[in-house]
Structure formats: structure tokens, C-alpha cells
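Take a look at the structure below.
The complex is shown incomplete by one protein chain, all other protein chains being positioned as in the whole.
Presenting chain A:
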Amino acid sequence: MHGRGVAPALTGFSLEVPAGSCVAILGPSGSGKSTVLRLTAGLDAPTAGSVHLDGADLAGVLPERRGMAMVFQRPLLFPHLSVRDNVAFADRVRGVPRRAARRRAEEYLGLVQLDGFGDRPARALSGGQEQRVALARALAAEPRVLLLDEPFSALDVRLREEMHELLADLRARLEPTILLVTHDHAEADALADSAAVLDGGRLLQAGPLRDLYARPASLAVSRLLGGRTEVAGTVVAGVHHSPLGALALPRAFPDGAAVLVLRHEAVQVTPPADPAADAVGTVVRVRRRGLRGLVTVEITADGGSATVDAELGPGQDVGTGRTVGLRLPAEDRWVVPVDDASDGPSAGGPRA
């Protein structure tokens, strides 16, 4: 999907979506994740490569014959139709009689908790309701694959969580196959069974989200998944050496320069005298997140300094400037190769 002299939007991308599962494509804007959806839907044609559905190549198959429905970031409800007729649209163009199509539309409106909204004009709805109708309309088409292109990113936080619950509920009832595009790893985590991390048109890593969080393949993946702690150092015989000291790794890594990544959820903040603390440092920054706080701790050693982000337990409170101990559980330590391409930290530093 590229012209002469233009960098391709996607290269070497291959992804499998098992039937009945929800796979998220996670990436920053401009990473080519929407291109994946448009190619899958047949809205754009690939310059090379192919899309297969149930083993059949979809090359040359028109979008309307692919059996896919898409929900975009904007609801795009047909303004000239009522809410009910929007949902009945797929049935109507399939030739289902009006009355039967409308009856089925009511069922799908019920599924998205919008019973009784059928008579309203499409434009007389709130943003969240519009997106629910768009979802009902797509589901009513009984697609073989449901494509979701950042469908909830224009909604406010509360509505987004409601939509996440609704979608989880719909998945349990209808078991649709879903390909979801999002830039929000929390959304992917909430909705999808597995994710593919995409950046610059390349697939960086794919797998269940637990794996991606715990064992990112690269710094870029760690950052896209919200990883904050990156400490540069060297691996020698399964031990990472850095300003944090010598930290034994849970499994073997090749010797050489490597960056230690730690999820802030896994790091525990303890009193400085804690004998089990792996490192002792000074709190340089505190960020509030409801009952929990997120602290940045600076650790200085002979070899330089490093910063580690940690999430406090509920009710736990430390002020800036305090000296604290940090427990870095061995099973949560992970190292990734030093990333030459990006501005990798030289002495380790969190990214806001």
C-alpha cells in the first residue's frame, strides 16, 4: 500500500486472528495499524501480500462481499435514517423485508442496551449512544470478522469503560471474531486476548498481553505498553550489572550490553532499612493516581545513577526527597537489547 518513493505503510507484517477471538493491533498514530484494517476490509488494495479468511484468499474480493463490518472512530450513522433503520441497514440491502429487518434491529438495539431508541433520528443521540448504535449496526450484519478502528477513543473515560464492559458482554454472548486497532495498551488489555504491537509499519511483537507486559521483545514494545523504567547495563553470566547493582535474571540472556526493564506495578517500595530491598534511593517525583501513587526513585552508585518507577500500595505514602528501599522481584526482571535506532537512555531514565 504505497506509491513510488513513499515508504510502505506496512512491511513484513503477518498476523493470525483465530475465529472467535479478539486480537488487538497496538501502535502509536502513524504506525500503519489502520492500514491493516483497511487492507483486511478491502477498502485499500495491498501492493504485495494477501489477506485470507477461513483459508480463502480475499484478493480482488469487493469490500461488500467480504463479510466484514467495521466500526470507525466516528460513528458515521446514516443521517437520513432512524436509529432502527441504521441497525437494519445490512438486512435491508440484503433484501430482508422491512418489517423483519426492523424486528431484528430491535433485538440488536437491546443487546447494546438501547431499547426504545429505535424511533429517534440518528442525530438525536449522545456520542456514547451513537457509538453503541454503530456497534449494533455492525453486529447486525453478522460479520465473519468485526473490525474496530479505535472505536472508543473519542469517548470520555467513563463512557469508554462502559463500552469496554459492553463489548466484553457481547463477546461472551455472540463470540464474534474481532480485530481491534488501538493506541491504548490498557484498552487492548481490557478487550483483547492477544495483541500485535506495530510501529513504523513493522510488527514488533505479537502474543498474549500478559506476555507482552512481562517480556517485551524490545524497548519500543516496552514503551508502547507503558513501561517506564529502563536501566542500561551489561549482562554477564545471567546477571545484569548497572547502577542498581548486580541483579540476577530469571532466565538466561546473551552476555553484553542490555537494558533492564521493570514494570512499575511489580516494584515494591519499602523502608530503607528493609533487608530484602534490592536497591536504596531517593524519591525525586511523586504522581498521584487515585489511592495509589507513582513514585520515581533515583539510585546513585559508583557507576552512575539510574531511576526506577514504582507504584505505591493503596494508602502508602512517601514524600519527595525521602530515602526508600526498592524490592525488584526476580521473576519480574527482564532485559531487552540496547536500541540503537531510538534515543535509548545512556544511564537509564524513566519516560514520562
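Please note the rule applied: a residue touches a chain if its C-beta (ideal position, glycine included) is under 8 Å from a C-beta of that chain, and two chains touch if they have at least 3 such contacts; residues count from 1.
Operating definition for what follows: contacts and distances are computed from a predicted model.
*Asks:* Missing chain, UniProt name, options "Secreted protein", "GntR family transcriptional regulator", "Carbohydrate ABC transporter membrane protein 1 (CUT1 family)" or "Transketolase": which is it?
*Replies:* UniProt protein name of the non-displayed chain: "Carbohydrate ABC transporter membrane protein 1 (CUT1 family)".
*Asks:* Taking the entire complex into account, which one of A:19, A:59, A:93 or A:236 touches the absent chain?
*Replies:* A:93
*Asks:* Which residues does chain A use to touch the chain missing from this display?
*Replies:* Within chain A, the residues that touch the unshown chain are 41, 43, 62-70, 72, 74, 76, 78-81, 89-90, 92-94, 121-123, 137-138, 141, 147.
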